[in-house]
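All protein chains of the complex are present and in place, except for one that has been dropped.
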Amino acid sequence: MEKLVQCPICHQEINANVLSNNLEVCPNCNYHFHFKVRERIVNICDENSFVEIDEHLVSLNPLEIEGYEEKLKKHKDKSNLNDAVVTGSATLNGEKIYLCVMAFDFMGGSMGALVGEKITKIMIEGAINNIPVIIFCASGGARMQEGIFSLMQMAKTSSAVALMNKTKVPLFIVLTHPTTGGVTASFASLGDVILSEPGALIGFAGPRVIQGTIGQKLPEGFQRAEFQRDHGFVDAVVNRKDMKETLSYLIKTHKVKNNE
Amino acid sequence: MEKLVQCPICHQEINANVLSNNLEVCPNCNYHFHFKVRERIVNICDENSFVEIDEHLVSLNPLEIEGYEEKLKKHKDKSNLNDAVVTGSATLNGEKIYLCVMAFDFMGGSMGALVGEKITKIMIEGAINNIPVIIFCASGGARMQEGIFSLMQMAKTSSAVALMNKTKVPLFIVLTHPTTGGVTASFASLGDVILSEPGALIGFAGPRVIQGTIGQKLPEGFQRAEFQRDHGFVDAVVNRKDMKETLSYLIKTHKVKNNE
Amino acid sequence: MSKIELKEMSERLSRVDKYTKKRTPWECVKLSRNINRPGVEDYIKLICDDFMPLCGDRLYGEDKAMLGGIGLIDGRAVTIIGNRKGSNLKENIDVNYGMSHPEGYRKALRLAKQAERFNRPIISFIDTPGAYPGLGSEERGIGEAIATNLKEFSTLSVPIISFIIGEGGSGGALGIGVSDKLYLLENAVYSVITPEGFASILMHDPSKAEEAANIMKMTAQDLLEMEIIHGIIKEDKDGAHVNPEFSASEIKKTINKDLNILTKKKPDSLVRYRLKKIRSIGASKEQESYSEPLLKVLQKIY
Partner (left out) sequence: MSKIELKEMSERLSRVDKYTKKRTPWECVKLSRNINRPGVEDYIKLICDDFMPLCGDRLYGEDKAMLGGIGLIDGRAVTIIGNRKGSNLKENIDVNYGMSHPEGYRKALRLAKQAERFNRPIISFIDTPGAYPGLGSEERGIGEAIATNLKEFSTLSVPIISFIIGEGGSGGALGIGVSDKLYLLENAVYSVITPEGFASILMHDPSKAEEAANIMKMTAQDLLEMEIIHGIIKEDKDGAHVNPEFSASEIKKTINKDLNILTKKKPDSLVRYRLKKIRSIGASKEQESYSEPLLKVLQKIY
């Protein structure tokens, strides 16, 4: 029996297999559905080239918040991931890359100490080994259960970009739906090139918070990828099907032959 | 007999001697009248410390524009200046400085090859000799009679700031009424600190040009010193009577002891 | 123990008596937001021989919520940046309750870069509920502005000392808070979200803010124990607003003491130490073994 999925934008019913074969993009209106971490890795990396790093690491409970560990376990079981980011090395059209893919389905892609550390480590490895770093972002912001430690990951990841910036190793950021909060106010805004999937919500404050502040409805398209491009913060909005070739072009054109 | 001057802002009639003793500032409404180059030098430099540089240089007529040489001569006779900038070395509260003072009363303070060259030279001397550079700006823009040579002075003076920026020698800009056109789009916008006299008109395009473009009246206070401060381009609006002490404070706090 | 030492100790104890009072986290939250609490301008007046404010980001605007300028502390030139909150309703509105737009953070960065070039240490005074969550703020890239500050401050080659004097609210506070030395005033707080927000999101009940404050570890004492901050600046036992001079003098002593040490460090070792400290925060024992690559890249770059 066919499983049908309804597109939230054009409301068309789509066969789940058709959707899956189309990279979870609505064939009718180009709406980009949620793309799971493992699907993303397959889509971006050359076949079987991805080797995960730090896959065994798990989050601690530094503030000893009640229920946090249970919550982590629940999300682990549900998503089959240890936390909200998967990192590793791979090749993309034959070029070595380091790749981080954030998982919005793991506690809203929130950044705790583990997420911050794993991403930081990848950037520093990239800087040392002269290998471009690509980060697919998806996050609701800081992991509040880790309190101030979570906030400090903004400084930690940003300082890693500072180190990369002193080398000739590029950082390519891809913003996917949604990227908000502390991730937007740190590494996600600091790519040498920043791409976005169409329609992705990107901002520091979430729309509900802003609506609460200003007391009126937000304009149509506010904080979406296309809005962020028109306001100067996204280099290009790229369809999922073109993402690998776009990244490949960027890797090629950011290669410095004589690495001084 | 008393000579009276009417203030264009508060319309009060002021005794010319009173005005002169008050640094050409209206004692009633603080309107800053035009301040002549020699008065400025006296006001800013320690007594008799100013030594002019390049005082003998005069402009050429590179495009061989008819009437330009006569115009230069007329302004020279009228203003007793060789061209629209006077440059030299001096001390300010005992600290060595290089000083450039532009003369709006010499062909509207327009920047030709000579003005650009004299200012550039001062900045490079400052960079070499580790002496702060202070430039009082007043200009209607490029000197059109020198055509493309005039335009190139924007690049020349800006490239001199680029060189200064690679040292630890500060450039202090003081904007006076009016500073527009090519001067605004070059060194005048590139100071490490940018001060302005109250009420000075500061902009790239002149108000008439903008009014012509947009076809409506400009808002009150548009492009004035206070407007530019509120829009992020002027560090502080400083009264003429406080200018020397303000510059003195800046020189003191920008002094790097171990000049690496 | 000599007589002099005994006398000093008894003085110190009586002083502690006069100047400390154990408060609950929620009491600190309330005190940190007290409208009479001294702000950046009060401390500048009490600490500096002279101060000149500098305006603007050179890009878009002058954000009144972010004060910046050059001060002299016992004759030493420093760049000061800090959140202005205002001390009455009119001022509150004028400075947007201490919530900066992107231009405020970009102004702070401009002045920090100026400080770096002219070798001036940077002192920041943090007192904000957070960056402003409004339309213009988002349109002009508040996320980018904070991110860029975090990146740039982490490798500035001059000493940076930060004081959280009231509310240290989230990314908006951190945006001028990446530093070599971080202090909280005794009744200041620093957290990733307000207790109200924490209660609302994680406890699904905004009225449980007090309870949230209790578990969030946002007080000076908590943060010191977790090694997030380097020390606590004492206040009068009834709060800094009762005796601003006392806290100001403690701040000034701390600045002078730290700068005497930090300004002697070579820029590269200063930055290396700052980066290591940032890296270590929140890393588990297991993760810590991964600091080796950091050292490698630091040695390569600095």
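Order of writing sets the labels: A, B and C. Residues in every chain begin at 1.
One rule holds in what follows: a contact is a pair of C-beta atoms (placed from the backbone, for glycine too) under 8 Å apart; a residue touches a chain by one contact, two chains touch by 3 or more.
Model, not experiment: these values are computed from the prediction.
Undergrad: Counting contacts across the entire complex, name the shown chains the missing chain touches.
TA: The chain that is not shown touches these displayed chains: A, B, C.
Undergrad: In the complete assembly, which of B:Ser89, B:Thr176, B:Ser189 or B:Thr246 touches the absent chain?
TA: For the chain that is not drawn, the touching residue is B:Ser189.
Undergrad: Looking at A:Glu39, A:Glu52, A:Glu95 or A:Asp235, which makes contact with the chain not pictured?
TA: A:Asp235
Undergrad: Which residue, B:Thr176, B:Ser196, B:Gln223 or B:Thr253, contacts the hidden chain when the whole complex is considered?
TA: For the chain that is not drawn, the touching residue is B:Gln223.
Undergrad: Suppose we count only contacts with the excluded chain; which residues of subunit C make the list?
TA: Interface residues of subunit C facing the absent chain: 58-60, 102, 106, 140-141, 144.
Undergrad: By the contact criterion defined above, which parts of subunit B meet the unshown chain? Give residue numbers in ascending order.
TA: For subunit B, the residues touching the absent chain are 57, 60, 62-63, 65-66, 112-114, 116-117, 120-121, 124-125, 127-128, 142, 144-156, 158-159, 161-163, 165-167, 181-182, 184-190, 203-205, 209-210, 213-214, 218-219, 222-223, 231-233.
Undergrad: So that we can see where the missing chain sits, which residues of subunit A does it touch?
TA: On the subunit A side, contact with the omitted chain comes from 165, 168, 170, 192-193, 229-236, 246, 249-250, 252-258.
We take it that only the chains that are shown with their structure count from here on.
Undergrad: Could you state the distance in Å from the CA-based centre of subunit B to that of subunit C?
TA: Each chain's C-alpha centroid was found; their separation is 39 Å.
Undergrad: I'd like to verify one number: the distance from the centre of subunit A to the centre of subunit C, where each centre is the average of its C-alpha atoms, in whole angstrom.
TA: Roughly 30 Å separates the two chain centres.
Undergrad: On a C-alpha centroid basis, what's the spacing between subunit A and subunit B, in Å?
TA: Averaging C-alpha atoms per chain gives centres 50 Å apart.
Undergrad: Name the residues of subunit A that each touch 2 or more other chains.
TA: none
Undergrad: I need the residues of subunit C touching at least two other chains; which ones are they?
TA: In subunit C, no residue touches at least two other chains, as defined above.
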